[in-house]
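Removed from the display is one protein chain of the complex; every other protein chain stays in position.
Here is subunit A:
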Amino acid sequence: MVRVIVDGTPVDVPAGFSALQACEAAGKEIPRFCYHERLSVAGNCRMCLVQVVRAPKPVASCGFPVSEGMEILTDTEVVRRARRAVMEFLLINHPLDCPICDQGGECDLQDQAYGYGSGISRYQEAKRAVTDKNLGPLVKTVMTRCIQCTRCVRFATEVAGTPELGMVSRGENAEITTYVEKALTSELSGNLIDICPVGALTAKPSAFHARSWEYKKTDSIDVMDAVGTNIQIQARGGEVMRIVPRVNDEVNEEWLSDKGRFSVDGLKRRRLDRPWVRVHGKLMQASWQEAFVSLARRLDGVSGYQIGAIAGDLCDAESLCALKDLMTSLGSPNLDCRQDNAWYDLNAREGYLFNSGILGIEEADALLLVGTHPRHEAPVLNARIRKRLLEAGRGGFPIAMIGHPLTDPTYPAELLGDGPEVLEKLLDGSHAFAEILKTAKRPMMIIGHGALTRPDASAIYDACKKLAVQTGAIAEGWNGLNVLHTAASRVGALDLGFLPGTRGRNASGMLRGGVDVLWLLGADEFPIDKIGADTFVVYQGHHGDAAAARADIILPGAAYTEKPGTYVNTEGRVQRSFRAVFPPGEAREDWRILRAFSEVIGKTLPYDTLDALRDRMAEVNPVFRQIGSVAQPSAQIEGQGASASSAPATSAAQEEGLAASAFRPVMQDYYQTNPISRASPTMADCSRVYGPVRAVAAE
């Protein structure tokens, strides 16, 4: 620790700190534009000038290392005048278009001009203008507003791993550009908008829609992937206007994937806003009462074994728990949350979690990706892998992958092979990467759904587990055998035991006439046409997607922005979101629909309030008590265990060991993977712009 004196107050800071960080530690606010704590230091805006005693002139505090006994003055006349001068320089070429700028109200330049500027400009000459760039369907540019802080360049290069932005030319002509006109290919490009301190980079889809001070802000959890990104939903007048990330260093730092940010316009389109009942082969609008009564009539006399439920990828744990309880009360053991027919090791919670945690990536020193492409499946987590790679330095964090990625993973990764047969070579040590894993102190393996949705998933998992034990990836105090989920609801559903009970059918078993009545809770990502022709389908969800068209009864539910919910992310972290807006029309929160229906059939679920339901969830699995943290592993879970794990997940092929075929990517099109993103015109735009490139890359 080093002792520095900031404005007369001594503070102890670590030796590597910069003067700016020391000032922050002392509680002093230092204005800045180019400095960002998660990016490298550039030191080119000069706004963070402070005075250091015995230094001949003001120093840029962001790049000035602290030393023992250093005295920093942040509020002297010299500093104030230096800031005013820098501010005047920055504003020379900045247009005065704040009234029509989307950044207005949340603009660093605006705020700091008020706080530290002089209020007048002496500049009489012509301002420079810069042509706007086309960076694709998500990021709008007004380059004349740019102050050349290069945050976006550093973000694209360091965090996103797609070095496409740069500062070309020099002096008066310097500008931020891609040079060759192209759309940014990053799945994290929306973060450029947050990181830009001025209005040069703003959101294209929501341009000129609203002002930052008009929003009602609600904390929530992103459901577009299984990372559990902490988000803030910003709504105006009952309409979700935009979604921005919240800071959570353990999960998403301060990033958010493009799908999570820009799918918002999908929340307004193709919504199910009233119940529908199929009468004589045609869906007719109905009241809740009519829908419930006709459903109750259909269920009357049907044996529990002939009723099944499949849960989708975006469900909150509350509705999963309520549906499970309803099915149990109907006597049905046919429950499944794995609409993609994934296989998990259900003997313990570790079998389906990202055990090392997302933070654990920063401790790992070798990584093997098996059948996963984190760049698409979890872009924010992928940024963490890249962060670790940059921290470790050259050769410090070797990464290998099995299964050909659709796009560049954003870090150098050795491709070991296309299929699981490479695992055998790694196991017998004949492959060179086995040695790397063995010598690593904290090796990590990430198994994706490219592996877990195959018929030989259990053999692949066993091979991985064996390899993990062999290489020390599973050791005292370290579990580096990780499952990367793609569905936000999956871990929560597994924790609740939303799985086939004794003699229950799994998801594929319920298709092709396996059950008479099939209850789909937001489940759309499976071959709908495989549902038996005589099966009576209840679709409870929020979007009129594939499954709703097949449904006999539609019960309109709430999207994730419209209900308080609990989500468990891929590392087993239980997180809660709040309601930002109300569901449209007659749509209702999903657990309330289930609770209301249970009363109609005389099997009333024993909870009337959200709190009572959450108590029930904690009763099913105590992990639901530990909000916000990665829950400790719990004992046996109801509905899970021997009977569930031995239930045939897909076919008998599982027993036969590793198959030779190549891993297939989990998602062909990153931008359209669920009912919300498929309803979003912005995501459709992205899919159109980025789609063909992906198709070529896949060949």
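In this text, contacts are C-beta pairs under 8 Å (C-beta built on N, C-alpha and C of every residue); 3 or more make two chains touch, one makes a residue touch a chain; residues count from 1.
Throughout what follows, contacts and distances are computed from a predicted model.
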item	value
Identity of the absent chain, which is to be given by its UniProt protein name, from "NADH-quinone oxidoreductase chain E", "Aminomethyltransferase", "Cytochrome bc1 complex Rieske iron-sulfur subunit" or "ATP synthase gamma chain"	"NADH-quinone oxidoreductase chain E"
Given A:102, A:164 or A:562, the one touching the chain that is not displayed	A:164
Contacting the left-out chain in the complete assembly, out of A:124, A:173, A:430 or A:609	A:173
Residue among A:129, A:207 or A:627 that touches the chain left out of view	A:129
Residues of subunit A (touch criterion as defined above) contacting the omitted chain	128-131, 157, 163-170, 173, 175, 178-180, 394
